[in-house]
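Only one protein chain is missing; all other protein chains are in place.
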Amino acid sequence: MSAFTLPSASLLAQSILSGIFVGALYGLMGLGLSLSWGLLRLINLAHFAFAFLAAYLCYQLATMGVDPLLSLAVIVPAFFAVGGALHWVMARFAVTPLNSLLLTFGLMGIVEALIQSIWTADFRKLESGYSALKFKIGVLYVPIPELITLVLAVAISVGVWALLRFTNLGKALRAAAEDAPIASAFGVNQKMNALLLAGTCSALAAIAGVCLALSFTLAPSQMYAWIGVVFATVMLGGLGRALGPLLAGTLIGVSEAVTMAVTAPSWAPIVSFTLLIAVLVLRPGKAA
Amino acid sequence: MHESGMAPAARAAGDILLEVRDLRVAYGAAPALWGVSLDVRAGELLCVVGPNGAGKTTLINTLAGLLRAGGGQMTFDGRDITQLAPHRFCAMGIAIVPEGRRLFTRMSVRENLELGSYLPAAKAYRTRSLDAALALFPALEEKLPQLAGELSGGQQQMVAVARALMARPRLLLLDEPSLGLSPLIVVDVFAAIRRINADGVSVLLVEQNVAMAMAVSSRAYVLEEGRIVAAGTPDDLLARPEIQRAYLGVRDDA
Partner (left out) sequence: MKRTPWLIVGAGVLLAFVPQLGLPAFYDSLLYLMLSWIVLATSWNILSGYTGYFSFGHGAFFGAGIYTTSTLLARFEWPFLWTLPMAALVAATLGVALGAVVFRVKGVRGEVFALLTLAITFVIGTIIVNTPLDGGQGVSLSAVPVPHIGPTQSSTFYLLALAAATLTLLIAWAIAASRFGAGLFAIHDDEDAAEVMGVPTYRYKLTAFGISCALAGAAGGIHALFLSYVTSGEVFTIAVPLTVVLMSVLGGTRHWAGPAVGAVAITALLYAFTAADHAVAGKAVSGGVLIAAILFMPEGILPRLQGWFGRGRATLTGAAQPPSASASGSAVGDASPFAVPHPDVAAVLTSPAVAAFASASRHAVPADVLLRVRGLHKSFKGVRALAGVDVDVRRGEILGLLGPNGSGKSTFINVVSGHYVANAGEIVFEGRDLARTAAHRIAGAGISRTYQIPRPFARSSVLDNVALATLFGGGVHDLRAARRQAMAWLEFTGLQDKASARPDELNLHQRKFLELARALASRPRLVLLDEVLCGLTPSEIDDAVALIRRIREQGSTIVFVEHVMRAVMALTDRIAVFHHGELLAEGLAADVMQRPDVMTAYLGRPYA
């Protein structure tokens, strides 16, 4: 039974703060997916698989004493390469957007099996120097792992936004997303650019995965739990927009948190999905 | 270096810049060009006219690298470009103003122009090229920050032409620049084309509006059902029954 209880101001404020933190992770996870879908017309479910694989690798390296943030130095290039390779295959077979959805779902199954065979289905929690750290601002608790996620999410989103907005490459990507043949008529090598972009999207997934490992307990089946809310983030934020996922993620995260504070945790998903449905029905053109 | 900042002709005026021999192109399953041969000389302004469905757009798109030739040969500045990868045509010195403009509507006018000078060679002259383009189309100055998709047809045409100029081409290809534009704007656009040619850029334009095309060109080809059926100077051709018949369906005799 869900009763509406009005929480105290400090509890509400803490809820909103944790909503911002989890929203930042949604945004970070959604960024690569949004860019891939908006600029490359490929819906990459393997994104989640890559994120989790990166999370597990980070965990593994942490058990061997490597600082999670340092492990990015290895993880990011590795996943960049993998992402590029995957795109190369899909481009070669001229996979349609719908089929890319199905194909990458198949890939998810494979990666899940891989993860489970190496790390088993047991829950794994990354213990790092950051885990227990937190500090207080007034009455609010700010945990360090979540703060790291927020900082990374904001920095990366802004960075990608600036890249798309101001650099030659960014403009080329946006132009090619709209009209690839004409873009190539002006010298844009879209094949190469697409590979770079795909690699970047996977790298972004990997970074999100590391942030995930910092804050959450890992289990292979957990991969699927994120699909719904991250898709909601992506579509609400508008495809192919760098700042969109972050803003949408924050909106979703905060409204989920407030809903949880006011009613019961199990009602939380309804917020994001109702928003998603509203967007899809009222502005389908904006989404795709 | 010309005042306008445009690239000077690499070849002396009169030399053949683009040579097309026996070009065969299939558009989808259907053959669209059945062995087209033509020349563009350096510094020329020439046009290819013909009715709808004749293959004009197929021809221009192939010359710009947007379509693959199925047979025949294209030579630009002495180099065989027939099998060149699409994104390398611009670096060769060929730029296109496509049919229907095909601007990047979700980007600003300024960004469209910057895309035109995407390649390093053109990018180095970006500021100068932009000034030259604005000198040619002063009305665009205040439109720079606007989204290209919000402009009127005539303004979009200007942006499309300017975008191609930003690439500092030696050969400018225009596909039906008068399409969907009101007569006054068409006059402006063609005046601009004349000035561009006067600055040394060779121009090949494809048009359904025979009169405007002939008025600015020094030479013309007539394309009908995928084949060149006539070639010569505008005055020669306009007097010929082929044009009259193709466009008006009436014989000059009666």
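A and B label the chains in the order they appear, each numbered from 1.
The criterion applied here is as follows: a contact is a pair of C-beta atoms (placed from the backbone, for glycine too) under 8 Å apart; a residue touches a chain by one contact, two chains touch by 3 or more.
Bear in mind that the values here come from a model prediction, so they are computed numbers and not experimental data.
Partner chains of the missing chain, restricted to those shown and counted over the full complex, are A, B.
Shown as candidates are A:Ala232, A:Leu246 or A:Ala261; the residue that touches the absent chain is A:Ala232.
Residue B:Val210 is the one among B:Val210, B:Leu223 or B:Leu237 that touches the chain not shown. For the chain missing from the display, the contacting residue among A:Ile110, A:Ala155 or A:Met192 is A:Ile110, taking the whole complex into account. Take subunit B: the residues that touch the chain left off the picture are 28-30, 32, 51-53, 153, 176, 179-180, 182, 208-212, 225, 245-250. Taking the whole complex into account, subunit A touches the unshown chain at residues 1-2, 43, 89, 93, 95, 97-99, 101-103, 105-110, 112-114, 116-117, 224, 227-228, 231-232, 235, 264, 266-270, 273-274, 276-277, 280-281, 283-285, 287-288.
Assume only the chains that are shown with their structure count from here on.
Put simply, subunit A touches subunit B in their complex at residues 168, 171-172, 174-175, 178-179, 181-190. Considering their complex, residues 64-66, 86-91, 95-96, 98, 102, 104-107, 111, 114-116, 118-119, 122-123, 163, 167 of subunit B touch subunit A.
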